[in-house]
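Only one protein chain is missing; all other protein chains are in place.
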Amino acid sequence: MCALGKLDPMTNAANTHWVLTLVCKDMPGIVHAISGAIVAANGNITESHQFASDDTGRFFMRLQIESAVPREHFEKQLAPVVERYQMDWVLDEVGRPMKTLLLVSKSAHCLNDILFRQRAGQLPVEIPAVFGNHGDLASMAEFYGVPFETHTISTDLSKAAGDKAAFEHMLRDYIKAAGIELIVLARYMQILSPEFCAEFAGKIINIHHSFLPGFKGANPYGQAHARGVKQIGATAHFVTEDLDEGPIIEQNVLRVTHNSSKAELVNIGQDVESKTLTQAIRWFAERRVLLDGHRTIIFS
Amino acid sequence: MCALGKLDPMTNAANTHWVLTLVCKDMPGIVHAISGAIVAANGNITESHQFASDDTGRFFMRLQIESAVPREHFEKQLAPVVERYQMDWVLDEVGRPMKTLLLVSKSAHCLNDILFRQRAGQLPVEIPAVFGNHGDLASMAEFYGVPFETHTISTDLSKAAGDKAAFEHMLRDYIKAAGIELIVLARYMQILSPEFCAEFAGKIINIHHSFLPGFKGANPYGQAHARGVKQIGATAHFVTEDLDEGPIIEQNVLRVTHNSSKAELVNIGQDVESKTLTQAIRWFAERRVLLDGHRTIIFS
Amino acid sequence: MCALGKLDPMTNAANTHWVLTLVCKDMPGIVHAISGAIVAANGNITESHQFASDDTGRFFMRLQIESAVPREHFEKQLAPVVERYQMDWVLDEVGRPMKTLLLVSKSAHCLNDILFRQRAGQLPVEIPAVFGNHGDLASMAEFYGVPFETHTISTDLSKAAGDKAAFEHMLRDYIKAAGIELIVLARYMQILSPEFCAEFAGKIINIHHSFLPGFKGANPYGQAHARGVKQIGATAHFVTEDLDEGPIIEQNVLRVTHNSSKAELVNIGQDVESKTLTQAIRWFAERRVLLDGHRTIIFS
Partner (left out) sequence: MCALGKLDPMTNAANTHWVLTLVCKDMPGIVHAISGAIVAANGNITESHQFASDDTGRFFMRLQIESAVPREHFEKQLAPVVERYQMDWVLDEVGRPMKTLLLVSKSAHCLNDILFRQRAGQLPVEIPAVFGNHGDLASMAEFYGVPFETHTISTDLSKAAGDKAAFEHMLRDYIKAAGIELIVLARYMQILSPEFCAEFAGKIINIHHSFLPGFKGANPYGQAHARGVKQIGATAHFVTEDLDEGPIIEQNVLRVTHNSSKAELVNIGQDVESKTLTQAIRWFAERRVLLDGHRTIIFS
């Protein structure tokens, strides 16, 4: 949309579509300053979201910008602004596939939904590998041409701790080597260590069934059935040391009746889980998920 | 639909539309036996629901039947069947307004929805009175021509217990005298005594906000806001001694975003509360809600 | 949030919360220019939405701004920007009740929802009058303290045209005299003249039942019932000369079954109609609805 005449004469690159996220202390003048840098980079804003949090006093912004200047030039224009406002910021290309590692166990519903939509071009992620603590889903990964590795965690408790430590050690190395940006627990039934969760805080997404109202303890579908709930839900959230208490990214529900057996509740739960997890991944990969303390800001 | 020629010659009454609910131990032959009694009463089944509970081994049935025979004649046909299967049963007329007492405090959203729909002919209840522990909603009740009484519960703790006991005493008398069949806590913010709840078990419906996942303790909207929930829900349930843990009748949710202030969460919560409570009342008044232990069977 | 020290020394007014909407040809630099004017007015942006339409090449923006400067001062800062970009713009106060006239016939469901929510503080409108072509809803308006006038349109076709012309003549005068900003057809069953619709284009909101798929012609609920639709919907839209083909503001659906009689479909339709119309009014009154040719932009 930018006429060619406006382009920086030093470059003849075609337009790039950038996504820019910014987080800083809320104060007047931020939008003016940042939009000034964008004008100076010959950029045209094509999408913009912002939010000022009353809870934390933080300001959040996500912009999509078309511009033909090279990255260094763009960053040079942004530098004084992000400096002045002490911004956390990321400049990325719109649509660049985010490197995503999937951890799975035996349940196929989330994996199928993610791989199918990735292949169908509806999910901007690149999936270099799927790791399972069981081998059951190897053939599904293979069909979609994604390498699968089985990393068994022994059910023998005396060996499990060692297996886990070794797995997490390998995982750290792999994440670094492969440049993984997002780790998705697609019904991965092992608990990651608090240290691992802390190290990759805000980078691990989990999916969890949820009910109205909540049920604590074991066998939640059994409890839900026993009390005759009418809605089955799922919550996609960031993993924190507190297991399933991390910041919520997305939630959905589906209606059930007294007629639904516990097995049917589980099936319906799987539908809502896969839909919810895939949505959370899409938003994360599009850099639409920002953290405001323990809450998420979703610029969808 | 019954041809006149089929009618019992002893009566020339027009057709009545009956609703019949039955609960008994599940065993073969129930439907045949009950449908035999209906045929003998010259009845035509216009609606039928049944459910056999794997959890409790109980059988549940709700029938609507057109028949021109008088009630005694119908009951005479049913008597040997309900005896043989030791059924809990109720025979009522379809559409007969159920006598319903509303208890309220200051929030108007549930009361408005109930009274408007009652007036609009969408809710088969008769409301002889609204009792409030505050007088705020008197004018709304008046507009709809429903008597309103204020029964204050002192905020002085030394007097509150006495006020409550007196209120519940009056309530018991009123319920008996007025033939109240259903008590609705339409955002009534006082806790009824365990004895009262036990005495009217299965006759008191309450509405309660609900979240995915649940939050325990005070200030739930604040907690929900703090964790950034994406769905706000409500649960209509029977009141039991365990406060908000009674059998669930209906649940709904509405979507919210990070942008919703706590005040907006409360507003959205009110919408879902009034819709959910009204639906629960409608089903109860139509005798579509049966109890299977701690679960409800909803024949909607 | 603006520190007092930043205030224009000529004023000691408390902060005002402004809403500013802008529409112009899309081009680079708009955001920078407008945010510059806001900085110059000591403003702090608290909410911001923007959208560039690929269809029409137009740029749309809605801002909420806290500022303590008086209106003239703010407008003075905006003047050169709106001039340069040839913007259509409106500067209003957040929460200022919009003057809204309701036209009704006999159906109460939409009127009740609007009046109740207005009274409950959930709908930022001021309703100086309700006009009905029947008197049925006078008592409901009265309860909420809103003047009601009956303006009958004769069912005698030879007189109807004259009645309508007289009504619209009176309406025009009233709208001017009372400063009406929004006209809501809350199930008003008379057709307004093309001239009237054209004169108040973008200022009249209607509610209309909608089905999946659509049904043309008379008796749509009958047609929907005959084909066994599973979803009943409603569309709130601006009124244009093409009757129900105007730009869509909001749509919702509710699920129905084969078991729903035509009368029940109508009841369910009323629920979805009132909910949808109220939402459309709220967005309009909050200046969240902008027109992009035949589409609406909803900054919700």
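Each chain gets a letter, A, B and C, in the order it is written, and its residues are counted from 1.
Keep in mind that, in the parts below, a residue touches a chain if its C-beta (ideal position, glycine included) is under 8 Å from a C-beta of that chain, and two chains touch if they have at least 3 such contacts.
Please read these numbers as outputs of a predicted model, since none were measured by experiment.
Student: Touch as defined at the start, partner being the missing chain; which of C:Val229, C:Leu265 or C:Ile281 qualifies?
Tutor: Only one of C:Val229, C:Leu265 or C:Ile281 touches the chain omitted from view, namely C:Val229.
Student: Can you tell me which of B:Val39, B:Ala161 or B:Met189 touches the chain that was removed from the display?
Tutor: The one listed residue touching the chain not shown is B:Val39.
Student: List the residues of chain A that touch the chain left out of this view.
Tutor: Here the touching residues of chain A are 47, 108-109, 112, 116, 120, 122, 143, 267.
Student: Where does chain C touch the missing chain, residue by residue?
Tutor: Those residues of chain C that touch the unshown chain are 51, 54-55, 208, 210-215, 225-231, 233, 235, 244-245, 247-248, 250-253, 257-259, 261, 292, 294-298.
Student: Even though one chain is hidden, which residues of chain B still touch it in the full complex?
Tutor: Looking at chain B, the ones touching the missing chain are residues 1-2, 6, 26-29, 31-32, 35-36, 38-39, 42-50, 52.
The rule is short, and it goes like this: only the chains that are shown with their structure count from here on.
Student: Using just the Cα atoms, superpose chain B onto chain C and tell me the rotation angle to the nearest 5°.
Tutor: 180
Student: Hey, which chain is the most central one here, using CA centres?
Tutor: If we average C-alpha coordinates per chain, C lands closest to the whole-structure average.
Student: Find the geometric centre of each of chain A and chain C from their Cα atoms only, then give the gap between the two centres in Å, rounded to an integer.
Tutor: Whole-Å distance between the two chain centres: 37.
Student: Considering chain B alone, which of its residues make contact with at least two other chains?
Tutor: In chain B, 259 touch at least two other chains.
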